[in-house]
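Removed from the display is one protein chain of the complex; every other protein chain stays in position.
Showing chain A:
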Amino acid sequence: MGKPSDLVQGTLDLLILRTLAIEARHGWAIAKRIQQISGEVLQVQQGSLYPALHRLEQQGWITANWAESETGRRAKFYELTAAGREQLEKETEIWKRLSGAINLVVQEG
């Protein structure tokens, strides 16, 4: 499995948005969550994560707030906006179609 930096850029955005769909998280927690769910296959590095977070924030899909973390330290928590939720639905739809199509080709082709 390749490094996450090989992931198509849109895919990382999708992963981040999906992770935030349940609750607000800080950057570290987002990376950890993706790693856990994917069974340690997808490791998101800071060099990709933070530019992506800031880009999504600029686009208005997520907002950030400073709040106390589980360890008692102040951290920057990201959460989905209404626009972000719509975007997540749209991208999930596209992803399902795309991955389904690739599956078909890989299995049947």
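What we mean here is this: a residue touches a chain if its C-beta (ideal position, glycine included) is under 8 Å from a C-beta of that chain, and two chains touch if they have at least 3 such contacts; residues count from 1.
Simple rule for what comes next: contacts and distances are computed from a predicted model.
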item: "Molybdenum cofactor biosynthesis protein MoaD", "DNA-binding protein", "cytochrome-c oxidase" or "ABC transporter permease" - which is the UniProt name of the missing chain; value: "ABC transporter permease"
item: Absent-chain interface as seen on chain A, which is shown; value: 26-28, 45-47, 50-51, 54-55, 58, 66, 69, 71, 73-76
